[in-house]
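Of the protein chains in this complex, one is absent; all others appear in place.
Lettered A, B, C, D, E, F and G in written order, each chain numbered from 1.
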Amino acid sequence: MDPAKLRELLEQVQSGARSVDDAALALKDLPFADLGYAVVDHHRALRQGVPEVILGQSKTAAQIVGIATEVARTGQNVLVSRLDPAKAHEVCRAMPALRYHEMARVATLEQAPIPRLGTRPVAVVTAGTSDLPVSEECAETLRMLGAEVERVYDVGVAGIHRLLHRRQALDATSVIIVIAGMEGALASVVGGLVEGPVIAVPTSVGYGAAFEGLAALLGMLTSCASGVTVVNIDNGFGAAFAAARILRAGARG
Amino acid sequence: MDPAKLRELLEQVQSGARSVDDAALALKDLPFADLGYAVVDHHRALRQGVPEVILGQSKTAAQIVGIATEVARTGQNVLVSRLDPAKAHEVCRAMPALRYHEMARVATLEQAPIPRLGTRPVAVVTAGTSDLPVSEECAETLRMLGAEVERVYDVGVAGIHRLLHRRQALDATSVIIVIAGMEGALASVVGGLVEGPVIAVPTSVGYGAAFEGLAALLGMLTSCASGVTVVNIDNGFGAAFAAARILRAGARG
Amino acid sequence: MDPAKLRELLEQVQSGARSVDDAALALKDLPFADLGYAVVDHHRALRQGVPEVILGQSKTAAQIVGIATEVARTGQNVLVSRLDPAKAHEVCRAMPALRYHEMARVATLEQAPIPRLGTRPVAVVTAGTSDLPVSEECAETLRMLGAEVERVYDVGVAGIHRLLHRRQALDATSVIIVIAGMEGALASVVGGLVEGPVIAVPTSVGYGAAFEGLAALLGMLTSCASGVTVVNIDNGFGAAFAAARILRAGARG
Amino acid sequence: MDPAKLRELLEQVQSGARSVDDAALALKDLPFADLGYAVVDHHRALRQGVPEVILGQSKTAAQIVGIATEVARTGQNVLVSRLDPAKAHEVCRAMPALRYHEMARVATLEQAPIPRLGTRPVAVVTAGTSDLPVSEECAETLRMLGAEVERVYDVGVAGIHRLLHRRQALDATSVIIVIAGMEGALASVVGGLVEGPVIAVPTSVGYGAAFEGLAALLGMLTSCASGVTVVNIDNGFGAAFAAARILRAGARG
Amino acid sequence: MDPAKLRELLEQVQSGARSVDDAALALKDLPFADLGYAVVDHHRALRQGVPEVILGQSKTAAQIVGIATEVARTGQNVLVSRLDPAKAHEVCRAMPALRYHEMARVATLEQAPIPRLGTRPVAVVTAGTSDLPVSEECAETLRMLGAEVERVYDVGVAGIHRLLHRRQALDATSVIIVIAGMEGALASVVGGLVEGPVIAVPTSVGYGAAFEGLAALLGMLTSCASGVTVVNIDNGFGAAFAAARILRAGARG
Amino acid sequence: MDPAKLRELLEQVQSGARSVDDAALALKDLPFADLGYAVVDHHRALRQGVPEVILGQSKTAAQIVGIATEVARTGQNVLVSRLDPAKAHEVCRAMPALRYHEMARVATLEQAPIPRLGTRPVAVVTAGTSDLPVSEECAETLRMLGAEVERVYDVGVAGIHRLLHRRQALDATSVIIVIAGMEGALASVVGGLVEGPVIAVPTSVGYGAAFEGLAALLGMLTSCASGVTVVNIDNGFGAAFAAARILRAGARG
Amino acid sequence: MDPAKLRELLEQVQSGARSVDDAALALKDLPFADLGYAVVDHHRALRQGVPEVILGQSKTAAQIVGIATEVARTGQNVLVSRLDPAKAHEVCRAMPALRYHEMARVATLEQAPIPRLGTRPVAVVTAGTSDLPVSEECAETLRMLGAEVERVYDVGVAGIHRLLHRRQALDATSVIIVIAGMEGALASVVGGLVEGPVIAVPTSVGYGAAFEGLAALLGMLTSCASGVTVVNIDNGFGAAFAAARILRAGARG
Partner (left out) sequence: MDPAKLRELLEQVQSGARSVDDAALALKDLPFADLGYAVVDHHRALRQGVPEVILGQSKTAAQIVGIATEVARTGQNVLVSRLDPAKAHEVCRAMPALRYHEMARVATLEQAPIPRLGTRPVAVVTAGTSDLPVSEECAETLRMLGAEVERVYDVGVAGIHRLLHRRQALDATSVIIVIAGMEGALASVVGGLVEGPVIAVPTSVGYGAAFEGLAALLGMLTSCASGVTVVNIDNGFGAAFAAARILRAGARG
């Protein structure tokens, strides 16, 4: 149940347009719906203003369908992340209303309107083509959270002019998400160029001493550019969510 | 040279109130002043709107004085971070205008007015008393960047009610910086309670398997609360700087 | 051979109801039965009062069947842990009396009565749905050891109210086993809420900086809640066994 | 305020022997006393029945004195852990009632009677003489928590007969705390010998590949003896606290 | 070319029984035979008195066949280690004289007599059934090197009496190879019981904090028993080879 | 567009042999061609004088074909590295002009002449047969960059004479690339024997404590031979590229 | 009590030259003498034929003196290892009969004759001058164990001819101990040159990626020379003890 709907319901109670019994019924499955293996938190939308998110990775298809169905029942939007193609096939067969984005490995259910978040777009910047699965997860999450996305792809620092060439585009955005694997140097260069919030996402792109993203992670945490913040390796979703937190704070003043 | 001063100067040139030669003279030490061992970037204030920051840790007292003097010459404010008491003593003797904050291990020179940044305070939340050096570095940096600070100290999750008790104070802030050592669980709990931006700072408090802050760092990066971002271990300065980036973005809309 | 049977046999010898030769025959395969590749320790049940446990992970199906058959021959119960479905299929075909629990990845043979252990249930608390394989291994092991189980699932700290809501249930239990992946913060919050024994089980749920459970492991070892103990990553079996050690100590006074 | 005192006070209110105003006054500093840099949780004694514990390691002497004084004011006992001799000297000068135990690096204030916890002693078992600082921290904490201590020292597995020789002493205890550095093998051997709860404490004793206790930590976590639980490296305090949790659970039934 | 054959040849030259030209011809492929992708070192048998060993792991079946054929041509024995069943199938089809030992993952060609090495057997001691692949690789290598093997299997320290029961068998051996995964504590206990050389082999048996054998490796390196030496994780071959070095030194006096 | 072609074009403009419009047309896709998911940098050939290189590892076959086609369109040569056989099959079907080198896992398109780089060959030295995939990637890259290759294979230090035997061959080369897994000791021995540039490539050959190449990497970084430089694990391509940088510097004087 | 003395005593009992009571008195402090903080194992000399060894590192001077005095009382020899100069000063003042070897950081008490162990010397080979503290600890331990020592110092592989030059000396020894820091390559080269037992000791010499001896440790564990065994970082004592185990086995046949 999202905040706007809740407020509307309570105002109806206040004005007498809706009986207390009726309101109680509408609120009856608050605060949580317990599925035995999962407790669906309908309050979260209220507390954080976002659709329910299901981390698909370590769940069975049946569990994902169970949780998504429970959420869908209340009219909220759903985003399932880290859903591999095989599992997605099973899940979408059970819930045909879900739409699967293969490159991003996310499935979405969009049944409620998504309020626009922020006045300027969020930049999603990548070092190379291999970062696409992470950047698309990030972009699709941003879209579901209401943010506009400006893609600035394949501008790794080994060819610094590709990045400098796109600087104006960066300056027109509200938050910049920098996605890079290998040594992750792009975060430092971007962090030094712009004055707005920079969220760095290390990716597991690379081999050997990249140690599955560790090199990029350490590099971004120790960036010589001040005030760059970091999320987990390959966590495009988390970076999008962090950007939405910032946009909400900005909207609130 | 800060942006306002630069704009004023250029407008004077435009209006003819100032000759080109005179303006060129004023701009003559742009873009950098090269001290041999350091290149002071007077442009950074222009690009990012902040005072010059000197990482005191691996520099000699003489180098710190050299750089700080060069910056001070142009009228900017200065913040020297990670300055241990012994080195601080030497540096402050050479530059008596500097003020040393022992708990925070920073020295500051405040000669220009600091414009207020943001309409609501930034929360600095700590898990325990041992996190004070990091939280005070953070708070003092925020002050130098123009942000108001709301301290919420010693509310670690082993006594969860201490935190819940302060929830309203948290809700009234713009950005929340969570500082915790050991397992760093406070970031997850706070991240689940509030909807605004949360910046987590792992600290090196703890021993054994805390591995000098590694446990808290990994814990914060893998937080089950969505959209929590992380900075380097003990990096109170970086968290403050990241908060300022967010406040500037909010101010810009 | 379990302690009760051994005592009975020795009392028969003492009373003359059984000849020494006959008793010696009954005891002849003590202390161990050597299968060449494995030494089945019939004394362990005597020493620790538990069924024989076979770690299925690095053994071939034939080895598992060989050991289980030897144990079954003496009338004891058997628990095979970490048995993947393919191997389980092979093992159960050879020993149809075994029952396979797929989610828990354990197979059990229950031919002797299981004495009730403890007067209050053991709580099995999980942070999320993805922790189910570990929590079910734990719960099934507790059942085989004679303990009653209270499941408190999907109460991760990102929605702290789900946990606070279940506090009374926790207070009614004897031992609390907390199972969580990612940052494992649940152990600290639970450890601060209750006064009884808390055994934390880090799980390999998560990705990137979770490093296959390392983040949760370090987080639980450095918990800010005092007196939380930890077992190996994903070791639901071990936590159940540790709980049984505690219940036995309590029974003994 | 300990539970017994609280109950007495509330019964006085119930019986009319004490006025509500008077009781409220007595309870007025609940739930916490905020010292600015620390929030003293007088409720914890209520929730967990233990004296206030102050981790001395990363606090200044002044902070320790401040917190200990606040606790002492309410009549509770105090235990300051990880207090090095130099800091202890300063702290004890300010609070002469504190008693410093150098080998254990703890200071204690014992002003309230300590109720006896458990009917049988807790065994504190060490592999070698070098583990003494950890084992004495553990033993002194047990004493402050009301448990009797049975010391079984220097019985490392390189001379297995020293341990077997002490087996009867082990069997007479309620909980066994095994403290060992280097490879920490003692935990596995003890875990296989006894049926009661075993809490393993890895120590930082050793050099090279001991990696400051990491070898012992990993060894204890992967012990081939089932149901051994582990606390942080050198955490004698935590092991004692965990033992007290077990004894309380046993007392409660 | 093994040392005995070389000596015979040179003695024939000395006595005139063989012409220099003829001897030169026989020695013509010394020191190495270069296959392009591999340099077969016929001198190694001379220098170290052992058959040619081929590490099968990262080589293609064709490369293994190429090298083995070249060695076989000179009449030496061959041992191919770390040969998985699929590759073994291919290799043995091409060289039917090879015999594959599946549990040990080695293939052997035995065409020259193997001189007996040492007067007493080498003990191969394992902690559990899961260590069999490593112990059989070790035993088969010992056999090819001429040593007699005494298997002492499944005597892990969680049931210390299984080991003490076999002590006399251990005392009758020349070198003791201890093979254990998980925490590897068996090496310390054995090292304390016997006075002869102890070679410890950590195995990758275990999960979670066993970190693929790292826990056992560190545990064995930091053993509290003096003078235990260690080889690489799962390196049954290396332990056997080290034992042979010791037996040769003993034979030489 | 390679430097020679660019210079020729500009000279034609200077001499009037080519109109400015025509030249502009030829240069029109400078500086980059943006494919959406990738920005092909036609300037790189200009800046570094090399063919376009595509890291095949984390890209889809379709992306590789897309980028390779764009590059091929301008007449440059192409090298796709880390291309596994399955993906190679797909890519080569779409671009039949590509030639796949299976052992080296690279595909090459050679449509422009490759200018000879350096007067003496580059040595590619390996410790063992298992290093072949890396050494062939290196050799093929060198060929595409114009360098002559001298292969010195299977000369690991366990048989030091195999290496000493090839010393003259090493002395006749310009740059020596040493490729070794396991402990990587070959780099130190070669570094001590020769006076020219030595580039060490650790490989992931080995098991257990080799930790996927970490042992060799650390060994090469801490070589006791002075001035040995190192590239990433298994990075045969990078070593070849580094050698080419050296040869170009030598050519320039 | 060493084996010879024990045998003599028992033979006197057998022959009637000594009364049972008298022998019992002489044996009365068997098996251990318990000092409270340490259990001195007089049986160890019997079981392993060596003097008592005290690891000085984590013990106080008082504890060392206490244990050494207890050992000395029975006439055995004593070796205190890892004794820094300051502590050595204190210990030797209390026990003037101890002799301190500063470079080796060991103190020895030699009051019983040391039987000669082995017919050929043990080689102690080092890579560089910086390895001296470890090699001297090793050599002094060997001397106390009865072995003759052949020092082959500063023959690191960066100058391979220094080692080849000493090959004959190596061939005349029984066991070769190779001590090296940095990348530890010397162990592989020596292991390939000789056929006898090779014990490798990684040292903490080096910086950066040497990671306090980790690089050498991993390098030696993954040596391409077969059958090289390894002890802990800087463990010169352990290598000597392992050599003595080998010499004893050789003596026994």
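Quick note on the criterion: a residue touches a chain if its C-beta (ideal position, glycine included) is under 8 Å from a C-beta of that chain, and two chains touch if they have at least 3 such contacts.
The model shown is predicted, which means the values in this text are computed figures rather than measured ones.
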Chain not shown, its touching partners among those shown
A, B, F, G
Among A:123, A:215 or A:240, the residue in touch with the chain that has been omitted:
A:215
Which residue of B:68, B:124, B:158 or B:217 touches the chain not shown here
B:217
Which of A:58, A:77, A:141 or A:188 touches the chain that is not shown?
A:188
Touch rule applied to chain A and the missing chain gives residues 127-128, 156-160, 164, 182-185, 188-189, 191-193, 206, 208-211, 214-226
Residues of chain F in contact with the chain that isn't shown?
47-49, 53, 119-120, 174-175, 193, 195-199, 217, 221-222, 226-233, 237-246, 248-250, 252-253
Hidden partner interface residues of chain B, rising order:
31-32, 34, 36-39, 41, 43-44, 55, 57-59, 63, 67, 82, 202, 204, 212-213, 217, 232-235
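In this text, only the chains that are shown with their structure count from here on.
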Please compute the C-alpha centroid of chain B, do the same for chain F, then give the distance between them in whole Å.
44
In chain F, the residues touching two or more other chains are 128, 159, 208-210, 217
Pairwise touch network: line, ring, star, complete, or other
other
Between which chains does touch occur?
A-B, A-C, A-F, B-C, B-D, C-D, C-E, D-E, D-G, E-F, E-G, F-G
